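The complex is shown incomplete by one protein chain, all other protein chains being positioned as in the whole.
Presenting chain A:
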Amino acid sequence: MSTRALSPRKLADAALSAYVPLVLAVLVVVFPLLWMVFSSFKPLPEIITQTPALFPSDPTWANYATATERLPFGRVFANSVLVTVIGSAIKVALAVLTAYGLVFVRFPFKNVIFAGLLVTLMVPPQVSLLPNYTLITSLGGADTYWGIILPGLGTAFGTFLMRQHFRTLPPSLLEAAELDGAGHWRRLTRVVLPVSGPTVATVALVTIVNEWNDYLWPLVIVSRPDMMTLPVGLTLLANVDNRAAAYGQLMAGSVAVIVPVLIVFIALQRHIIAGLTQGAVKD
């Protein structure tokens, strides 16, 4: 940041060339989200109107109550939390273990194995949809938690980020531990992990956000409302004849799926943005 004080001319200049487009962009992004939050508290007459206002004049929790009547909302929310927490915990653990093995353990053809992992980033989940659906349903995984979680557990992205980080650690750090007689497990938990907090946090955050928002797989593998995750439950809520009357409930549902991520994002945006854009920029 420049330490020079801005002259009025320059200030006006900066305002025109930077602030106007920025304010415009921020408004375009923020407005629909504000609209969602405020609309979720509007009573029906304020939803079904040709002249809507931003703020509810008669705020109510009715939309949340109705959504709960049409869908086991608490249960669906809990399903999302459960699937996200368990799925993310396993994925992060797998990423850390795989990356540690690839960087610090002697084994032939490690780079071939790593390349094999990276190639899967090119396989879109849609291509694996039908075969995974056939396999998981034949194993009895339809409408079960493990059926939702299992096929997405293998992680190439997390392994990639963790490996990148582990390779920046000085080898002397581990050699010292090895001379002290520490085995791989102690080297991982006592030496490597304590200095890898930020990277683990980044991988965890990105994984949590992706698991929470995951849609296509839970959509096909779950059909019972009490096993649905939030995005799938919202699809059920949206499936009505008179959608106009349902927008209030739909906004309440959208708040439930969007606001938790938004709060996490606002608190930890640097980590999340870094994680999602890593590898894009040259070192």
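Methods note: a residue touches a chain if its C-beta (ideal position, glycine included) is under 8 Å from a C-beta of that chain, and two chains touch if they have at least 3 such contacts; residues count from 1.
Heads up, the rule we're going with is that contacts and distances are computed from a predicted model.
The listed options are "Dihydroxyacetone kinase subunit L", "Ferrichrome ABC transporter substrate-binding protein", "GMC family oxidoreductase" or "sn-glycerol-3-phosphate transport system permease protein UgpA", and the UniProt record of the chain not shown names that protein "sn-glycerol-3-phosphate transport system permease protein UgpA". Here one chain is not drawn; of A:Ala65, A:Ala89 or A:Leu130, the residue touching it is A:Leu130. For the chain missing from the display, the contacting residue among A:Asn79, A:Thr98 or A:Ser196 is A:Thr98, taking the whole complex into account. Although one chain is not drawn, the whole complex shows that of A:Ile48, A:Ala62 or A:Leu82 it is A:Ile48 that touches it. Residue-level contact of chain A with the missing chain is found at 1-2, 14, 17-19, 21-22, 25-26, 28-30, 32-33, 35-36, 39, 47-52, 94-95, 97-98, 100-103, 105-107, 110-111, 113-118, 120, 122-135, 150-156, 159-160, 164, 167, 184, 209, 212-213, 215-216, 219-220, 230-231, 234-235, 238-239, 243-244, 247, 250-251, 253-254, 257-258, 261-262, 265-266, 269, 272-273, 276-277, 279-282.
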